[in-house]
Each structure stands twice: as C-alpha cells, then as structure tokens.
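Here's the structure, in structure tokens; my notes come after.
Note that one protein chain is taken out, while the other chains of the complex remain in position.
Each chain carries a letter (A, B and C) given by its place in the written order, and its residues are counted from 1.
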Amino acid sequence: MPVIQVNYYAQLREALKTGSEEVSLDLPARERDILERLAQLHPRQKALFLSSRVAVDEGYVGANAMLDGLCRVDIISPISGG
Amino acid sequence: MPVIQVNYYAQLREALKTGSEEVSLDLPARERDILERLAQLHPRQKALFLSSRVAVDEGYVGANAMLDGLCRVDIISPISGG
Amino acid sequence: MEPPSPILTQAPLDAAALADLRREVADPAAGAVLVFEGTVRDHSDGIEDVIALEYEAQASMAAKIIAAIVAETRAEIPVRKIAVRHRLGRVELGEATIVIAVSAGHRDEAYRASRAIIDRIKHEAPIWKREILRNGTSAWSRGCVAHQEKSQNEK
Partner (left out) sequence: MEPPSPILTQAPLDAAALADLRREVADPAAGAVLVFEGTVRDHSDGIEDVIALEYEAQASMAAKIIAAIVAETRAEIPVRKIAVRHRLGRVELGEATIVIAVSAGHRDEAYRASRAIIDRIKHEAPIWKREILRNGTSAWSRGCVAHQEKSQNEK
C-alpha cells in the first residue's frame, strides 16, 4: 500500500498535534476514500475530516477525480478566511 | 397675476444668461404649468424646461401637487452629479 | 443640529480626505467597510480627452437630499456608519468627485447601502457637471431627469 504525506492546517493541525504525517493508502482513490481513511485513523476528528476537502498541487481535487500516484495531499477543513 | 422668483442653475443659468428672474404666473399651478410658462417665455430652451423639475423649499414639488402662495422656485434641469 | 462637516465641498477628495472618511465610519461592531469613489475618467459616452469636470449644485437642496438619502438608507439597511462627500468646483482627471464610506456588521449590508446611496444621489441630487476637454472646450453633461422619491413627495 503506497504511503503518502498528509498535511494538516488550523483546527486539524491542532487537534492532531501535528502538521503532517505519513499515511498508507489504497490507490487509486477518490477524495471521499482518503477522508474516510483519515477519519478511521483519527476517529475523534471524523466529523471534521468528513467536512474537509482534499487538495493536491495547490488545487482542490474535487469529489469525482480518481487519484493515483499521489505523494502529498493537503487536508482543507472548513475554511473561514476573508 | 402673482410674480415669483425663478432660480436657474448650470446649463439653464448659462443659456438664459441669468441665475434668477421674476416671472408672473397664474396660481395655483402644477409643476407642468410652471415649466410650460417658462418655456413660453424662453422658447429656445423649451426642451430643457420640459425635462426639468420644479423645487420649492429644497424639495421637488412633484408632478401632482397643486402649488399656491409661491414666492420662489428652483428649476432643476436634468442632473448629472455623482 | 449641524452636520459635523459639509457634504458638499470645494476641497479635493484626496488620500487624506479618504483616510478621514474611513476613520469617520470606523466602528467596533463593523465587519465590513466599503469606500466607493466616483472618479474623473478621460472619456465619457462618445467624448474623448476629458481632462477635468466642473461641478455646480443647488447646494443647500443637494445637501438636504443627500442627508435624507443617507437617513433613509440607514432606516432600511442595518449599517453602522455612513459618510458622504461630493465635490463642487473643478475636479481633475483621476480625482474623486464623490466618496461614500459605509461600515456595517456584514458585507452584504455594506454593499447594498453603498450602492443604494450612489444610485439615489445620481438620480435625485440637484448637481450638474460640465466636461472640460483637452482642446479647451467644455459642455454640460447630458443628465437624467431628476427622480423624485416617494418619501420626498410626502413633504
């Protein structure tokens, strides 16, 4: 199973006490598969993961993309900028 | 026939070469009656008068008011502020 | 009660004046501040080479109408503070002819109030502008027939 780098920000970074971790993940995968895998690893943050978006290369991957060959993803929990 | 003071601004003031004149006017009158009387006095400015509004005491009189006891009116030709 | 400063002014609405207006609408409950400026541009519909505008008003009536527009907007839209200045006299290319500063709890109210005020001033305030062209000529702008709001009708 490939291992990818997962980056966290803001409330997820604080809740998980890390900005980044290595996670093994079945690929190819959709956004929802990645978030469910992370929720499984961190069950107390399940609600936050399941309302997050996945970004790769500084762009949201979207719900429908089938992702493969990933090295690094950013987890974007609900945003509050502006 | 009562005589009232009529004040002009901007293009009307320039066209008539005065900011103010005394005009005799049948009262009571509506806005349109006043503008038509002024257009009759200054036929070259007829189009400008007929697209103007009449103001009394710093407020537009409106099309429907029956005006009486006037001493002074302002003629507000089409505006272009802002 | 006199307003703190005249709405119609011969003084330039420059960076310092903008900063003053911004301070006038500062409010700890404001989450949004919107500053609208109308500015002199180098052309208008079909006219090139505008170098300045010159404004004239029935000043007391214009100030009263603008103040009424501000009061009515405050009554309709929950904003915090509003400050308006409109230039009179000659305004050079690039300079502001009008500034409308609005603070509000949320941005939607700030945008709606700002837009309502500029739209109403353009349709109701007895103010006229003359366009001064590079070739030395000038002409009064084609204006709009002044629009009378219901609230003014009830006087």
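Please note the rule applied: contacts are C-beta pairs under 8 Å (C-beta built on N, C-alpha and C of every residue); 3 or more make two chains touch, one makes a residue touch a chain.
Since the model is a prediction, treat every value here as computed from it, not as a measurement.
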Chains in view that touch the one left out, judged over the entire complex = A, C
Chain C positions in touch with the non-displayed chain are 15, 18-19, 22, 26, 28-43, 93-94, 96, 103, 105, 107, 110-111, 114-115, 118
Write the list of chain A residues that the hidden chain touches.
-> 7, 9-11, 14, 51-53, 55, 58-60, 62, 74, 76-82
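Methods note: only the chains that are shown with their structure count from here on.
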Draw the chains as dots and join the ones that touch; what shape do you get: line, ring, star, complete or other?
-> other
State the chain with the largest centre-to-centre distance from chain C, centres being mean CA positions.
-> A
Mind checking the centre-to-centre distance between chain B and chain C? Centres are C-alpha means, answer in whole Å.
-> 25
Separation of mean Cα positions, chain B and chain A [Å, integer] | 72
